[in-house]
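Input: one structure, supplied below.
With one protein chain removed, the remaining protein chains of the complex are shown where they sit.
This part shows subunit A:
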C-alpha cells in the first residue's frame, strides 16, 4: 500500500488523481498533509499541487459527467472526511474508465456514497443559508459567526452576495479559522488569527461596538420567535430535528 500525500486543496486532490495515472501508482491511499503520519516500512508519494494537472483532470471529468455530478464531486471534497478522498479517487477512475456517464449507477458503492455524502454537505450548506444570523456593528458591518460540520463557506458565497448586494458583511467559520468579507462590491477571503482564546467572543470584541439599534432588533426577533409558537401544538422532537442543538449557540432566537 502506498500513501499519496497532498496539501488538502481541491487542486491538490485533482493533481493527486493525475499523478496516480502519471506514475502508474497501484494500491494507493490518499491522505491530506495534516492527517499524514509516515508508516514504518511503507513508502509514500508527495504531491505538489500543479494547476495544469488539476485543470486536465477537471476537463476530463467534465467531459464524462454532468455539471450536477461534478458539483457533487466538489461537495464531497468539502466534507473533509478522511475516507472520502479515496472514494473520490475510485469514483474518478471509474468515471474515466467508462465510456458513458456512470453518475446514476447507484448499484456501485462509490457512486452511491458520493451521492449520499454530497447530499449531506448540501443540507449543511442549506442550513447555513438559513442559520447565519448577522449582527450590525457601529461602523455598518453585518457579521456572523458559524461553525458548520463541513466546509461550506465556498458554497454559500453566491447566495449571500446576491441577497445582500447592498450591505457590507462578514461570515466567519470559527472551526476552520477563515471567513469571507464582502465590501459592497467584491468578496475576499480573510483569516484572522485569534490565538488560543475563545474565538467567537473575540470576534465580538474586535468588531467595533454594536450599532445602537442592534440590541432592540435582537429583542424584537426573540419576541417574534416566541409569539409565533402555538403552545397547544408543542412538539420538541420535531423542533430539535429541524434545528439540532449544536447550532443553537449562534442563533439569536435561542439565546434569549
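Going forward, contacts are C-beta pairs under 8 Å (C-beta built on N, C-alpha and C of every residue); 3 or more make two chains touch, one makes a residue touch a chain; residues count from 1.
As a working rule, contacts and distances are computed from a predicted model.
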UniProt protein name of the chain not shown, from "DNA modification/repair radical SAM protein", "Peptide/nickel transport system ATP-binding protein", "Amino acid/amide ABC transporter membrane protein 1, HAAT family" or "Multicomponent Na+:H+ antiporter subunit G": "DNA modification/repair radical SAM protein"
Selected residue (touches chain absent from view) among A:165, A:187, A:209 or A:255: A:165
Contact footprint on subunit A, counting only the chain that is left out: 102, 104-109, 112, 126, 129-136, 142, 144, 159, 162-167, 213, 216-217, 219-221, 223-225, 227-239, 241-243, 251-253
